[in-house]
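Omission of a single protein chain aside, the complex is shown with its protein chains in their original locations.
On to chain A.
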Amino acid sequence: MTKLIMRCLLVAAVGIISACSSDNNNNQNTGTGGVVTPPPIQTKLFNVEFTNLTNAQPLSPVALVLHTEGQLWQLNQASSDALELLAEAGDNSAILAEDFVQDSVSGEGVVMPGVTRALAIEAPTSGDAYLSLATMLVNTNDAFTGFTRMDVSNMATNESVTLSIAAYDSGTEANSEAAGSIPGPADGGEGYNSVRDDVDFVARHPGVVTADDGLTTSVLNESHRFDNPVIRVTVLRIR
């Protein structure tokens, strides 16, 4: 229960209106004589705050995961199917369910341009601990941003790290910007498609062209363009 209460307090403290999650109920071990033993040693607790720095690229619900091995992507390597789903459709469910993920949190809803949100996630008190975060720029074919395999095992309480992060391209869908190919509000088109008709490796995103800049078949306009960085993230260990 301690964990749950702490998460609720944290969520309140950072101004997020949400119900407290109940996905981490501690088992209350029953000791000898029916006496309830105290909860186990507290975990480390991290607050991850992120701001959408773009002009007109809403961000899909953020995936924030804790893991002790693996990573969500590698530059110049083919995207995982889970990352493809996030980068093409804004669907974080497969990333949250990755085999190597120990704990996961999903942001509540889309993060609009200029908006700051925060999520809390726990880690064991010892041993390896990596954080990864991913979210789609939804007015694109397959642009995403975030970080993966941030080592937080040696962060001290009250220590924080702030990152300004670029946009990446999952390389799984051609950047056609064509009608019907972009899931965000600029188009309302298709999200995920298992066909990989692009370079099939993860790289920095080259940016969108848009119809205003000469790609006549693009459903995007000049407002959707972006330069890096596209998000700012601060990871703070609060316990």
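By our rule, a residue touches a chain if its C-beta (ideal position, glycine included) is under 8 Å from a C-beta of that chain, and two chains touch if they have at least 3 such contacts; residues count from 1.
In this section, contacts and distances are computed from a predicted model.
Missing from the rendering is one chain, named in UniProt as "Spondin domain-containing protein" (options: "Ring-1,2-phenylacetyl-CoA epoxidase subunit PaaC", "Iron complex transport system ATP-binding protein", "Sulfane dehydrogenase subunit SoxC" or "Spondin domain-containing protein"). Interface note: of A:64, A:152 or A:230, the residue touching the hidden chain in the full complex is A:230. Here the missing chain is touched by one residue of A:81, A:128, A:197 or A:213, and it is A:213. Even with one chain removed from view, chain A keeps its contact list with that chain: residues 51-56, 113-116, 164, 212-213, 222-223, 225-230, 232.
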